[in-house]
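Partial complex: the chains shown occupy the same locations as in the complete assembly.
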Amino acid sequence: MQKIVSLGEVMMRLTPPGKQKLRQAISLDILYSGSEANVTGALSLWGMQGIHVSRFPDNELGHAAIGWLRQRRMDTSYIQMGGERLGLYFVEQGAMSRPTIITYDRLPSAFSSVNKGMFKWDEILEGAEWFHWSGITPALSAGAADVLMEALTVCAAKGITVSGDINFRSGLWRYGKTPVEIMSPMLALTQVVVASENDTRTIFGIAAGKDKGNGFISICSQMQSRFPAIRYMITSPREQISATHNRLSGWLWNGTDFMETRNYNMEQIVERIGSGDTFMAGFIYAALQGWNDQQKIDFATASAVLKHSFEGDIMLGSVEQVLQVMEGDTGGRIVR
Amino acid sequence: MQKIVSLGEVMMRLTPPGKQKLRQAISLDILYSGSEANVTGALSLWGMQGIHVSRFPDNELGHAAIGWLRQRRMDTSYIQMGGERLGLYFVEQGAMSRPTIITYDRLPSAFSSVNKGMFKWDEILEGAEWFHWSGITPALSAGAADVLMEALTVCAAKGITVSGDINFRSGLWRYGKTPVEIMSPMLALTQVVVASENDTRTIFGIAAGKDKGNGFISICSQMQSRFPAIRYMITSPREQISATHNRLSGWLWNGTDFMETRNYNMEQIVERIGSGDTFMAGFIYAALQGWNDQQKIDFATASAVLKHSFEGDIMLGSVEQVLQVMEGDTGGRIVR
């Protein structure tokens, strides 16, 4: 089993049933989710040893979150128990012209209070083939940023491939540092980057022209000039017809070439949250299989598309199903 | 806070979960709803003092209905407790080519047994800026028609703007009077009228030609000739692709000009019931803001469109969200 490691917060997600708003609800559906754990969850489902590193409060919520990740086949051996509380977020599902609304209730979470030295990265990363992080972690607290830098330094020493999803959230970054100062040394140690133009422009002032291929290539070149470790930049542009009707495709730049996938029409989306994480997971899986770059972005994008058909934030479609979507399966068959 | 007042029946609505028929159900989802209260509910949500006047039985159902309206910010101080029973209606939600089926179980409701003198209209309407009624009230009983005429007379004396939604229901009007004799004096005291061609043709014999703009203008002119108090006539024509796929636009006639909105494509409708009431509420809100006529019909229509995205019969979208729909928001974003 190939070993992959991720670091990041896991929150309880609370969602009114169906299309209810919170003010209509007398119960909330719950699950446990975090951008990085969602990546590792997909990879664990697909047969890898996915280790997620985090910190949960030592209370009923923390233990429930552990069980949730274990049920999804993740290895939780290195999650530490301690700290104040589990972060939460409330989701009101959008419909038609009504957008989905997320209300975060995140700080002061157990994860945001991690500190340098808390995790034995040498042991955790021993034998790993991949490490994944997102820009949410350094946005939470100085301690979280420190812990991430520790991990990245060990990865560099061990030659472990690193992917990072910039994932800029303006509501975070409250501890007095700017994204550019904190994330620059991190990107200097990262080979695969997921970023939207909004991310690169807001944080690094790196913008693009209008035509999609060239614009994206321009951003990628500028990013690579600044962070020479980068080998791949990928993104999945989304067209938004309504809250539950989107179109999605995938773009990849490998330092020389731009590649894109076909455009998927996605009607009656079941759950969009977590699809970006599944895109990342798809890329990692394909890369670890040694597939070529077109296959990487095709598999990543088909993974993201298929993810929209499952409830919850973590991918539940098998590798075989992703390949079928990639090959044009419309889902209209009944599999008996 | 601007004060608006409405009068009308409130019923318990009972709906099998999902797309079940009653014969499949072992539980029913419930809520409380009435055409006029739905209008006031939207206006209360939008920050006005919405007073709904009605009569509920003094039993567990009546008290549950009071709580429901209060939760939706309505002022229930003038609702009287007494009478036989709360009216009910059962809804089987349509799907695809299967229409929604409503089974009413309405009489002899507490509201239908109201009588002249039961409500202190002078006190209730003191300081109000708007009064709203619908054609369901006079259709229920002679007593209900009397009470409505009392209110309209006080409105006229106090100079309160009045809106009426003709809302003809052939299954009602069982107490021996015709709509034309009962509603004519009411419309004589009403400034804003919502009516479909079916309403005006069936009740007043006022029909139109085929082309939409002119046809509607013709109806409006004829109505105004007959009821000179009318300042505005509005309607929201609907094209029905399937039970959950409709298109909607809004028309307004202000005595001189015809205005219309853009046409909204509404796929995957969550709940259509109450959207007409929200259309009315949107008009009242815009009018009380002093917006121009195009803005009035645009806001009314966007309100109605957005309503289709919420569960239940009462609007839950904010003024800001309606304005976003009006400005073209497709709902595809995630609001964090």
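Chains: A and B, in written order; residue numbering restarts at 1 for each.
Criterion: a contact is a pair of C-beta atoms (placed from the backbone, for glycine too) under 8 Å apart; a residue touches a chain by one contact, two chains touch by 3 or more.
Please read these numbers as outputs of a predicted model, since none were measured by experiment.
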Worksheet, complete the sentence: Same sequence throughout, 2 chains drawn here; counting the entire complex gives 6
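Definition applied: only the chains that are shown with their structure count from here on.
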Worksheet entry | Centroid spacing, where centroids are CA-atom means, of subunit A and subunit B in whole angstrom | 46
Worksheet item: Which of the residues in subunit B end up touching subunit A in this complex?
Response: 71, 264, 266-270, 305-306, 308-312, 316-317, 321, 325, 329-336
Practice prompt. Could you please specify the touching residues of subunit A with respect to subunit B in the complex?
Written response: 18-21, 23-24, 94-102, 104, 169, 171, 238-246, 267-268, 272-273
